[in-house]
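All protein chains but one are shown at their positions in the complex.
Order as written gives the chain letters A, B and C; numbering starts at 1 within each chain.
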């Protein structure tokens, strides 16, 4: 950490800051410049974040040097983490495709979708049993009934299943039925939920909040990792900007940025990022070309009758066609699908 | 709701949309224009939000006409709601000031602050027992021990107390110790928590998410109201923008915007909005002048030793001086403090 | 356009709005609903944008139905526009790559780069003679001397040249030396400049402002088109968001969004979008996979000595390697490069 002193800081003020830094167990390193004196603080600065040193007389501001996350960083672990889910690798050479409906609506809808995506080459099924909805008047999911259907389809169709958990109290329950716990964008900083997911032994699919920086996403991953659950998959799903033509703005550059900072696998959700099914193909191809380790795509046999997110769901035939296109793009960048 | 058809929509496609609207129990109203045909849908459109009508052939897009919230709207209730907390009114003629430390750190710190803000004229005490922190390595609050101290200070100093609840499972526990449940910005769309708070009989202080629209804030309020808890106070606390010089960007205009759309009281949090104690005064005066029903301000007897948010906390003497200034501004806009 | 009346609008107020709509030469279309009366306005609504109908008593708000641009829209022209620049097509089957240094710094630097990018397969040279810089103390470009060097390199190396024009008074001058006029992001709404570029007979490369919507970009294109210059190439170069890890946030979805709304070609600038050379490759591959008609990439023989944008410039060898990768991606999506 660097402590920048005000232009008019007194010598006594500089001395007091230096003394305080020593008192906290760090080595101060003074640079007296023409316009500013700065004090370098040598040592692991993370515990220092707690100290409001910027309030000491004469201090102008603090400049952190290290990233605040540790276990999620490439500094901590250089090689890529591969998360294995029911035999499917996420983060390896092959691009993993997760697909399925927004919500479990009925046995028929779920099975029809599961068989269709399996045939098209997807390797994991997604479907929500608990739905976090902006409006209290919208469909909130089938709950436990939905989980039971997921366990059934998992068994019969033979695909691992990911589903969202929205309350810390449900982590254990949901873990009994599915393979991967999803933490949705709106819950990325629901720290009680993160901690509970960290205590679980299930892989966690952690979506970036629409209001969150990459650094904050990695800090939320740190909550899970620091509870000794190392199987975390990150997901870029669009951030909120001023542009109204899509539901969110996909931050495609986050893919290489995260892969530079962290060893964890990164997938992309083109359905929520765009909110429109006819943009999903273009954005999915872009994600694979950018280096994403996987995709999570909404597919519904009858989008026009879907109880949620119909507008952004692909029909099975459109999805199957997209899988063929994605295969070509994956190969062009040296991967398979 | 208005359904806008594509320029090249076939007559048969228009007919099918009209038929579907009737099937759903609504009255369609056709306007054939030069460039577009549009179909007005007469009736309460809220249940329609579920229907992905935009997927029907020939449809270009849907334009909602009504606000999606109902109980929170001025259409539903014209006169201002006044929420009474331990004898203190929020939303009435008098501007209510809530003050206190970010977190309960110790009995001494809590009592010292409580007496100081009471003497300065604040009417409600704030302090966190459970702290949602971006980093798992930061101070997470004293938990139940903090709640016990809050109950004690409430009794002795005689101020109602507001504290944050971060997990649905804690709502009942927290309700036993304090007067107002706070739902923080990061949990504004934690729907499990909103529902649990709705089932409680305690007033709820609901903070706007840092990347949530005013409409979404009112939808989250609707979750609480629709569970029959009508005592909701809204709080503007800054939104996330590209401007780096402050922690968040206070949306001062949200105050009159919300008061136009809703009957619920609105307060402002200048401490989190700015993140810097020396900006709190200016922004607090602005909030009162803009018509806010109250303020929630962080005060700490020794900000330089605070375990969280020290940089944005006022010392008691600075707070007391600010209270005098705010009194003058309140009177200039026809209110008291 | 739809005029939404307030819930409590009087019958006389509705009548007055209807009368005013007729007076303006439009046909009103009344729909009386349970909660709101709405008035559809039939006809080309663009001239109506001028009328502040929302100020008439009883009016709640106006909802535009048509896009405000005309000549730039697919409604106006269905087939893709191909802009030809010195024999190079932008918007056709082949993906066009524009490359070169941020600024013309010297004859040696310019020629070295031009030969290198030509050999690597780029088809147009970019380099700035007039540099719009945030700081008055930064290098502002070589001006006319730079233009002369551009004309020279164009002749000798045999590549068409694009350069930025920053003042309406310079449009004619710049046109004498180069093939394409670039209007930079900061000037996207410099309407004097747009009009002057519209009066020129040169193709225009129009960059999206960093805080402009797609609709505003198309409105700025409309300024050029409506002055009878139909050779406009649009460029997505990143928008400003809250994410600090990159210079801007590339809006990759803007590529298919623009191609849906407009017939004009769209290229992507990965250098300015990211600000970091090691992110350029990933983002370039994504742009081609998403369907961009071209790329504009900064290349400098010695980035560490560049007078501007060194951090985001590729060395020639890195660029040549990227061209090979892009070729594979272009072919995977059915195009060539």
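Note that in this section contacts are C-beta pairs under 8 Å (C-beta built on N, C-alpha and C of every residue); 3 or more make two chains touch, one makes a residue touch a chain.
Predicted, not measured: the structure shown is a model, and the values here were computed from it.
Taking the complete complex into account, A:75 is the one of A:15, A:75 or A:119 that touches the chain left out.
Here the missing chain is touched by one residue of B:18, B:63, B:157 or B:329, and it is B:329.
In the full complex, chain C touches the omitted chain through residues 46-47, 49-50, 52, 54-56, 68-69, 132-139, 166-169, 186-187, 189-192, 195, 209-212, 216, 219, 222-223, 226, 240, 277, 303-308, 310-311.
Mapped onto chain B, the interface with the missing chain covers residues 211, 213-215, 239, 241-246, 249-257, 260, 273-274, 278-279, 282-283, 285-291, 325, 328-329, 331-333. The omitted chain makes contact with chain A at the following residues, 2, 4, 7, 29, 31-36, 38, 40, 42-44, 63, 65-66, 75, 240-242, 244.
As a convention for this text, only the chains that are shown with their structure count from here on.
We define each chain's centre as the mean of its Cα atoms; on that basis chain A and chain B are separated by 26 Å. The centroid of the Cα atoms in chain A and the matching centroid in chain C are 31 Å apart. A straight line joining the Cα centres of chain B and chain C is 38 Å long. Shown for chain C are the residues that touch two or more other chains, namely 211, 241-242, 244.
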